[in-house]
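Only one protein chain is missing from this complex, and each of the others stays in its spot.
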Amino acid sequence: MTFLFYIFAALALIGGIGVVVNRNPVSAAFAMIVSFLGLAALFIQLDAYLVGILQILVYAGAIMVLFVFIIMLLDVEEEEKRRFPIIGITSSFGVAIAFTLLVSVILKRSEIGAKPLPKLAEVSGPGSSDVHRIGEMLFSQYWFPIQIVGVLLLVATVGVIVLSKKELR
Amino acid sequence: MESAITLNHFLLVSGILFAIGLAGVLVRRNLIVIFMCLELMLAAANLTLVAFSRFNPVDGQPNYEGHVLLFFIITVAAAEVAVGLAIIVALFRSRETTDVTKINSMKY
Amino acid sequence: MDVNTLAWTVLLLPLFVAVSIVVGLKRWSGLSSLVSTGSALITLICCALMAGAEGDAKAFPWIELGTFRVDIGFQLDHLSKGMMLIVTSIGFLVHLFSLAYMKDDNGKSRYFAGLSLFMFSMTGIVLADNFVMMFIFWELVGVSSYILIGHWFHKESAADAAKKAFLTNKIGDFGFMIGILMVWILTGSIYFEEIKEAVGGGLNMTLLNIAVLLVFCGAIGKSAQLPLHVWLPDAMEGPTPVSALIHAATMVAAGVFMLARVVFLIEAAEMAAQVIAWIGAVTALVAALMALQQNDIKRILAYSTLSQLGYMVMAQGIGTPEGSDAGMFHLYTHAFFKALLFLGSGAVIYACHHEQDIWKMGGLRKKMPITFWTFALGTAALIAVPFTSGFWSKELILEEALHEGMHGPYVLAIIVAFLTPFYMTRLVIVAFFGKNRSDNADHAKEVGPIMWVPLAILAFMAIFSAYKPISGLLLANGYGSFGHLVEHFGLTAILSIIALIVGVAGAIFFYKGKDSDPINIPIFANRFKIDEFYIVLVRVFQDAVAAFLDIADRFIVDPIVARFPALSAMAAGQFLRVFQVGNVQAYAYFFGVAVLALIFYLIL
Amino acid sequence: MLEIIVFLPILAALAIGLGAPARFTALGAAVITLILSLVAAIQFESNVEGMFQMGSDRPLLVMDGFPTLSLSFGVDGISLVLLLLSTLVLVAAVLVSPQESEIKGSSKLYYSSLLLIGGGAIGAFLSTDLFFLYAFHELALIPTFLMIGIFGKGEDRVKTAWTITIYLGVGSLILLVGLIMAVVGLGGTTFQIAELIAIAEDPESGIAAGDQTWIYLLLLIGFGILVSLFPFHSWAAPAYSQAPTPVAMLHAGVLKKFGLYGLIRIALPILPAGAESLANVVLILLLGNIIYLGLVTIAQKSLDRMLGYSSVMHMGYVFLGIVAANSIGVSGAVLLMFAHGVSIALLFALCGWMRDHFGTVKFEELGGIASKLPKLGLLFGFAAFAAAGLPGFANFAAEVAVFFGAFSGMGDQLGWIQWTTIIALWGVVISAVYMLRAYRNLFMGPVAPKMEIPTDLSWSTRLPLLLLLAALVAVGFVPELLNQFIRPGVDGLLPAVAG
Partner (left out) sequence: MPVYFLEIIVVALGLVMLMIDAFVKLEDKRSIAWLGMIGLAVVFGLLFAVKWPESTDGVFWQFYESGDSFSLYFKGIAIVATFLVLLMATIYTPIVVAQTARPEKDAHPQSGLGEFFALPMFACAGLMWMASANNLVSIFVSLETVTISFYIMVAYLRRNVGSLEAGVKYLILGALSTAFLVYGFAWLFGITGTMQLDGIKEALTSSDVNVTAALFAFALILVSLAFKVGGAPFHFWIPDVYQGAPTPITAFLSVGSKAAGFLVLLRLISPFLASDALVGKVTVVLGAIAFLTLLIGNLAALPQKNFKRLLAYSSVAHAGFLLMALACTPRASETAAGTSPAQVIAFYLGAYLLMTLLAFLVVTVIRSQMVSEEVDAFRGLAKRSPFLSLALLFAMASLAGIPLTAGFVGKFLVFKLAIEQEQWFLLVVGLIGAAAGFYYYLKIAASMYLATPAKDASTEPLQATMLTKTIMVILMVAIIVAGIAPNVIMGLFS
């Protein structure tokens, strides 16, 4: 259990770092997929099966494919080396590191997370899976936000069409 | 007994991932990669959400409200990516670049 | 007519005339002059009636604020009634004289409006029953004097003289106003009668002395005492009748009158009294010295006026009712003979086509006999030939000064008594005797009756005004009598007669038959350079400082208070814009840093 | 009726904007307000309970936990006097405005701006609600900006317009804060001035002395900037010298009085302790106005700037009356506000005429005017004498009252205020110096060689000027004309003031 956690956490983090340090966008995208896989595994470790699957299907599958597709489409090249990278990069990483430190301090101080994984009640039978439960909540209790999201998706669709309509050169 | 995995572990991982995403946003110069890093930040936030759901159960079950929010986040993120990439593509068409440092015609 | 109507008529009629000339009559200058002269006659009659009448006039509330109340009210006692007679009678004669003198002047209407305004203002001063009212008319007198001195304002010298006169008076008034304020807070009143009562009670003597001295500042200005005497000689730029009326007989005497009005204050403040007496005496001396070397006929008279005013002020400084009366007595007699001298000089100037330099006259005795004889009588009175009015009044002042132990001023006054005959005789000899020294003088001829009748009347008064029948009208008790002379015959009388003889003889000795001045004392001719000193003072302490402050205002105060904050805001704006680099990553970076700072503050 | 007086000019401005004939409408509105304000003066009763008369009240913001804002008007003696001043000067200002055809630019804008400036001042003087008292005053800000910027004289007009607008804007903001602090300090339950004063007079609900000082300081700076109290004066002279004549008249004559009015109406009764603790500061500042700026005035080389500075200088005397804080001094201050307003408007009108007809008002380029244009010379002489504080004009009566007010209350010692008064009295000499110098240089002496000689003042030009002059002289001879109003007004305000 613990071992798996560390493996997957490392996977997610190393993937993330890969995104940041790879100068080639395609490599970055693949590193991102790795990271998402690790994340999905962590979700599953948290008994969030649906979410884990979604993470793989939507993020790693659909979205990242879109990214890679666009990268290929635009034929984006590697980033050039910066001329004066040191200050910019160090301070940017500094911000990130400081953020991490602050989060750890918060965790330590707040003691909010100093609890072990609670045992879940044993439920079985139809409707006991989290897919079922979430689905039920979404389409009964959360129907209203779903409607709004519908509008959002419509807008996004219209927008994408408008923005990338064919253009005569 | 092995040292148990606590909520802290998950939160810390999520925090680090968030910070990594932030770092990416700050250092990468390719718009698309920056956008990817933003997605990474969102994903990191998701981990926090799920972790909290799991560690603060309701009636012996994870708090599924968090999962529902996550569902919406993923949906919105997808839409955002679509729109965002469309804008980036449009910009690339007129500017022939995705280098963020070159997109600074308006300033001061 | 009752006293109330008379008083108000005397006060308001000239104002009414002045206003109606300004508003409508000015187009018809002849009419204006006649109306003005007529009103002067009416006021003279009213004053004469009032002098004999008993009773009070009603006051008009001018301003009333809380405990502070000023009336336009009248204090009708012997002092004011007598003074009114002088003012209106000389005023009328001057009006009359002016009818001829200003016959062809373009600004005749303006001139007569000014005269009427002056009559109004002077009446106000004399009749006032409180300080503020007096101050109001005090200032108005200054205004009318300004208007009249500057009558020929297209001349640079006249314009400057008018301004100088007004401003010098203003400086005196500055002190006067403070004095009034201090008297007010000391005694709680501005009414003379109430102040008189309050002075009886114990007051803070230091403050009272200061207050009296400040009040005296007003008199210094108006009566042209040292050190504010500089305006009076310049004021001779005005038409000569004006000089006669305002700058010899009445307005300049207002300061003396005011002191007489508040003599009870001077009496109470001994220190101040000493100062007043000394200033009067020194003025008399210095002015007489300056008169020795002047060549302009009017200027000689002007310095002589200064000198005589010094006598009067000195008399007030004696600080007793008797001394004050003596001063007033001299004021009256002086009013007549000095008005006479001025009008006489006016006649001379008129006849010599506005030539004023005595060295360019000469031999006028034969050409203008009436003028000469009246002028000579006036001179006699001025140099205190025994039995003329001037003799009696000057005698009285000297006696009172000696009597009250004012030895210093007394000595100075005696010296002046030597000088006065000297310079007056010089004037008469040079101007009227000898031969004609210029064409203008050559063509001179006797003036018309409108001009010489006033001269004659005044000549009569110059001799006889000191005697009971006339002086009784003016003062509570007249002095000019043989009995009096015999009674008081002593050191003073002997000294002044010696002085007279020595002075006249000396002048005859030096000046008889001369065509140019044999004596040359530059410091007297230059009037001790006091004017020059003042010019420097004004340039340095006023104009230079003002110019400096003007620059400071533009380049120091304004920048500090206004421009600098504005510019720094703009600079800050420019600086803040620097962060707006246009690069999204920079913005994200700022975003991140801000988040860190925020969290850091919130958590730690 | 007061509502009509306030809104008539504003509505007339609107009507002009919509196409009514500009000059005719403006003149009509101004004259009607003048007549109405005279009617108000006649109807005014001196012995009535309560602070304001002829009141009207329209609540405009009623909200829980927030004091009601209401458009309410009323007059007491003080505001009545200022109302008369405003309407009088407004009529004169409209009359001296150029004919529509002579205005380069828009005559609509010109006349409606004038009416707005005047209407704003009237509204401010008549409002009994603090909010609107403040708000109406600011109505003039933009019209002034435009008027100076568009129609001003001289090269610097735009810069000057900026200076005055920003300066006064900042002043108003500081003032606003002070006013709100005062209201909040008094419990924040009402904006009605009369009620605020009543609350302040109650020792239990008044503001603590320490706080009063701070609030008074803010009000002093705020109002002080509006009144050009030293050292916040540097906007005034350039603005007045470059503004179009009617604007200079209205601004220097009327609008500026708002700050003084505010101090008397609000600061003195509500913050007596503050006024007392800062009295010495104000004394020093007002000497800055009188002596320092008086000397600066002497140094000016052209008439317009000289008049600008002199207008600033004379504010010092009003402050002296206010610091005295007794009924003599404050009444004198109110009277002086009227007198100064009328006389400076008159002077600016004359100066404007001269600038229009001679093309310059520099002392060195002009001279001997009185020989050629006696009517102008006479009128200017009157105006100059009035401004220099000579008897027979309202200014004198007012200044005397101020001096007596400032001097009263002394024991055997001379206090700060007495010493200040003594020094301030020297200002009378100073103002005589510069006024007479100006008169001497412009009107006396020989005629300047290069000067073009226009024809003398016509009747239509003289009419507004004579109107102003008549007011000055009438009040100068019979100050009781206005005193009868001022006395009860000041007495009604001052019980709160110690001493």
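As written, the chains take the letters A, B, C and D, and residue 1 is the first residue of each chain.
The definition used in the following text is that contacts are C-beta pairs under 8 Å (C-beta built on N, C-alpha and C of every residue); 3 or more make two chains touch, one makes a residue touch a chain.
These figures come from a predicted structure and were not determined experimentally.
Across the entire complex, contacts from the unshown chain go to A, B, C, D.
Of the listed positions D:A40, D:M54 or D:L69, the one in contact with the omitted chain in the full complex is D:L69. Checked against the full complex, the candidates A:L11, A:A28, A:V76 or A:I106 give a single residue touching the omitted chain, namely A:I106. Contact residues of subunit C toward the unshown chain are 566, 569-570, 572-574, 576-577, 579-580, 582, 584, 586-588, 590-591, 593-595, 598-599, 601-603. If you put the missing chain back, the residues of subunit B touching it would be 18, 21, 25, 31, 34-35, 38, 41-42, 44-46, 48-49, 51-53, 56, 58, 63, 65-66, 68-69, 72-73, 76, 79-80, 83-84, 87-88, 90-91, 94-95, 100, 103, 105-107.
Within the complete assembly, residues 17, 59-66, 69, 71, 105-106, 131, 134-139, 141-142, 145-146, 149-150, 157-158, 161-162, 165-166, 169-170, 173-174, 176-177, 180-181, 183-184, 188 of subunit D touch the chain that is not shown.
Convention: only the chains that are shown with their structure count from here on.
Averaging Cα coordinates per chain places subunit C and subunit D 36 Å apart. Computed centre separation for the pair subunit A/subunit B is 5 angstrom, with centres defined by C-alpha atoms. Residue positions 92, 95-96, 99 of subunit A each touch two or more of the other chains. The multi-chain contact residues of subunit B, meaning those touching 2 or more other chains, are 22, 26, 29.
Across the interface of their complex, subunit B is touched by residues 1-2, 5, 9, 12-13, 16-17, 19-20, 25, 28-29, 32, 35-36, 39, 42-43, 46-48, 50-51, 54-55, 58-59, 62-63, 66-67, 70-71, 73-74, 76, 79, 82, 88-89, 92-93, 95-97, 99-100, 103-104, 107, 112-121, 123, 130, 133-134, 137-138, 142, 145, 149, 152-153, 155-157, 159-160, 163-164, 167 of subunit A. The touching residues of subunit C, when paired with subunit A in their complex, are 589, 592-593, 595-596, 599-600, 603-604.
The touching residues of subunit B, counted against subunit A in their complex, run 2-13, 15-24, 26-30, 32-33, 35-37, 39-40, 43, 46-47, 50-51, 53-55, 57, 59-62, 64-65, 67-68, 70-72, 74-83, 85-90, 92-93, 98-99.
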